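All protein chains of the complex are present and in place, except for one that has been dropped.
Chain nomenclature is as follows: A and B, assigned in order of appearance, with residue numbering initiated at 1 for each chain independently.
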Amino acid sequence: MVKSESAIQTEENTVVRMAGIVKRFPGVLANDHVDFELKRGEIHALLGENGAGKSTLMNILAGLYRPDEGEIIIRGEVENFSSPRDAINAGIGMVHQHFMLVPSQTVTENVLLGLDEPRFFMRLKEYDTKIASLSEQFGLKVDPKANIWQLSVGEQQRVEILKMLYRGAEVLIMDEPTAVLAPQEIKGLFEILRSMTEQGKSIIFISHKLNEVVEIADRISVLRRGKATANGLSSEGVTTKELARQMVGREVIFRLEKQASNPGDIVLDVRKVFAENDKGLSALSGLSLQVRAGEIVGVAGVAGNGQRELAQLISGLRNCAQGEILLHNEKISNRSTLYGIEQGMAYVPEDRTQVGSAPNLSVTDNVIMKTYRQPPISRGGLLDMSQANRFAEELKLAYDIIVPTVDTPVRLLSGGNLQRVILAREISGRPDFMVAVQPTRGLDVGAIEGVHRLLLAQRDEGAGVLLVSEELEELFALSDRIYVIYEGKIMGEVNIGLEEPSDQVVDMIGLMMTGTPMEKIGEGL
Amino acid sequence: MDIVVILQAGVATGTVLLFATVGEIFSERAGVLNLGVEGMMLIGAMTGFSVAISTGNPWLGVLAAMLFSGIISQIHAFITITLQADQVVSGLALTFLGAGISLVLGEGLSKAGTVSLLPSMSIPIISQIPIIGSIFFTGQSIMVYIGYLMIPLAWYYINRTRPGLHLRAVGEYPAAADALGINVFQMRYLYVFIGGMLAGLAGATISLAVAPGWFSELTTAGQGWIAVGLVIFAQWDPVRAAVGSYAFGALRRLILDIQGPMLLFGFDNPFYYNPYWGFFLQMLPYAFTIVVLVIGSREAIRKRLGAPAALGNPYIRGERGL
Partner (left out) sequence: MRILSLSRLYRIKLEPRLKEPPGWYPPLVSFGAIVIALVFGGILIAFVGGNPFLSYAHIARASFGSIGVISDTLVKATPILMTSLACAIAFRMKLWNIGAEGQFIMGGFGAAAVVLTPILPPETPGWLFVPVMMAFGMAAGALWGFMPGFLKARFNVNEIISSLMLNYIAIAWINFWIFGVWSEGGFQMSPKFPKAAWLPRLLDFSDTIPLFRGLTTHTGMLIGIMAAVLLWLVVYRSRWGYEIRLIGDNPRAAQYAGINISRNTILVMMLSGMLAGLGGMTEVSGVVHRLQTSPLAAGYGFTGIIVAWLSKLHPLVIILVSILFGALLLAGREIQPSGIPKMIQGIILVCLIASDFLLRYQIRVSRAGVEA
């Protein structure tokens, strides 16, 4: 480690300095000469849209990637991390958005993973107490002996933080830590973060949620398309609007133009359904909801409260133990997926690449997934490929799918393009009912707007849409009504008008997302 | 047909399966499915026998067998870990390659003459215990005793030591292990190598102890595949692997012994009077493997147990979109 000139100039209380960081991925310039500075004891927010390069920059700091250019200076020393272990040794720990925990191992085993101690034999008892006392010090309540798969998402996050603290991390990088938490849990997290900075730790807080950033951060840096547009801005007196401009490059239209809805008959009727998840635990217990023609109905909730299972139940990918689901007064639950498709149901699954598409097959093969059984594409037992290709070309034009030819395998498409392929396929059948789960996850702003417009257009043409999302903003922008789901039950139902919902409504939804039924809230207020 | 003799021989024969199965457990626990066990065992059997003949020292044969099989396993490691190819196809290729190489190098070896075998022994005192003593501790090859030691050691290593903790993490969630500075690639190469060495040991145990000699592909006769099946039955646990291996060993011996006597349970023995009925007995180990697979798979579904979560998937660090 060499003392560099710039290091000597670094102020005493600067913990991390990244200068001129460049990182290229095939076809993308993820970081373009980015500077970043972190001071001791601060919470420094790193703001930016999906794909702006926040995670890349922090993965470089955490030693997962190597920068193509630029230098990293930690407490005045130039560092050259070749692995995460180097970064951890330099006191830098990262809590990833997708937790890096081994589900089948205990909290203690996860904390000890990758360390040089214990030398060989795992003296688990001894380490259980060590970890218990550390968790007490920072108010991170969790049982060291529990297996990870038994813990809630909030608890798992605490294990991740513990893991880093145990390694003596002075700098903690939190990648989108609130994405998986309910509003009340977020408050708890913020308290933990504050108590850590009081004890001298520094925190980098990656987010794309403006309100949160203004609330928690001492200073803010903003990335846009790989470039820093703001560097160490003080959070005092900064408005979300200003930040949004730095982040997106133009004034964000927070609300889409939306006409009043005109709900018709009930299209989908979910009646007191019970179902299990993949682990055999109860996922849905007595859930009921209705969707009418010509409205978008949102399902709000923290991830893992039965949303996935609900969508699978409706689309026929999962059977329910009790209750039934009616589509146009016909029972569709516990029949085949094919039956739902034949009844004209469209389904945009949560996972574009794992469920919604076949990566190595062509665009044509992917768009005919729901229609290959019917003429004109099907003729007898055979497929008319020229008809199929014509159909694909039509969709390519109508939905702005950017591909050289329809023979291109879809794994080569960008996320937004792939989502357009899926939406094109689902919407082209003119469904009168549609389930969309997280339809904009991981897309950039332009693509999100496009998807939102398509969903609204469906509604205005008289289709019923059930929209499952973890983004409250998205639900507010699109939905006419919102159900809040918690542990497989509906906690309550809220009507959303054309106006921005009031703080009171947001608070109420937050309470329901953490398990307070609507009736109880009424008593409290 | 003496039940003690059958079980005693079963433990010896089962030791071969035990080595191969535990080796495959190590490899699969690290997330690499290696279907090339049969090929690596053939390499081990051939090398062990060949080196033992030319040097006159069976221990050198065992060492060479483990080393050569370990090296061959690294072809699979390179193709699946570094080149990220499909583990199933690569494992099949390794089977062909191992069989081919051992046939070429083992040409003429079957007529090479006698070889000094690995020693057999009885353990003083405990061999006196009725039944147990004569089944497990009387006149067994030294390899059998090594097998006894390996069962608890392998279990303890996987479940109660730091390297074992890392091994499990690499097979369950390699990204998590990588983020904490565990070298996933290095670990996977290592455990594929260990799997290869143990398959080689299994092969050498056949050709130098249990059924001495080199009989080309008939030396292993599909035992490598049975081992791969046993891993599923064993739910990736060395102790259960031992139970399965010894049971299979006993079954093989039973099949041989049942054809000998003229009377079977007081009736005319059909296998004695019509020797070609014996072909149905020959089917048994293979049919039984399928039965064991059905049991293992049903149990896995019922208890919702699973293979190591990352089994079969190459680990690719830091690609966009992950």
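Throughout what follows, a residue touches a chain if its C-beta (ideal position, glycine included) is under 8 Å from a C-beta of that chain, and two chains touch if they have at least 3 such contacts.
Source: prediction; values computed, not measured.
K.L.:
Which one, B:53, B:67 or B:105, makes contact with the chain that was left out?
P.N.:
Going through B:53, B:67 or B:105 one by one, B:105 is the residue touching the chain not shown.
K.L.:
So which of A:263, A:323 or A:349 would be touching the chain we can't see?
P.N.:
Hidden-chain contact among the options goes to A:349.
K.L.:
Give the residue, chosen from A:244, A:326 or A:361, that touches the chain omitted from the document.
P.N.:
Residue touching the absent chain, from the options given: A:361.
K.L.:
Check each of A:303, A:383 or A:505 against the chain that is not shown and name the one that touches it.
P.N.:
The single option touching the absent chain is A:383.
K.L.:
Identify the residue among B:54, B:82, B:110 or B:128 that touches the chain left out of the display.
P.N.:
Touching the chain that is not displayed is residue B:82.
K.L.:
Across the whole complex, list the residues on chain A that are touched by the chain not included here.
P.N.:
26-27, 66-69, 80, 315-317, 336-341, 347, 349, 354-361, 365, 368-370, 372-373, 378, 381-383, 385, 408-409, 412
K.L.:
Which positions on chain B touch the chain that was left off?
P.N.:
Within chain B, the residues touching the omitted chain are 35, 39, 75, 78-79, 82-86, 88-90, 92-108, 216, 221-222, 225-226, 228-229, 232, 274-277, 279-280, 282-283, 286-287, 289-290, 293-294, 297-298, 300-301, 316-319.
The rule is short, and it goes like this: only the chains that are shown with their structure count from here on.
K.L.:
For chain A and chain B, let me know how many angstrom lie between their CA-based centres, rounded off.
P.N.:
44
K.L.:
With touch defined as at the start, can you tell me which chain A residues reach chain B in the complex?
P.N.:
Touch list, chain A to chain B: 25, 28, 30, 59, 62, 64-65, 83-86, 88, 94, 96, 99-105, 109-110, 112-115, 118-122, 163, 278-280, 415.
K.L.:
Can you list the chain B residues touching chain A in their complex?
P.N.:
160-166, 168-169, 172-173, 175-183, 304, 309, 317-318, 320-321
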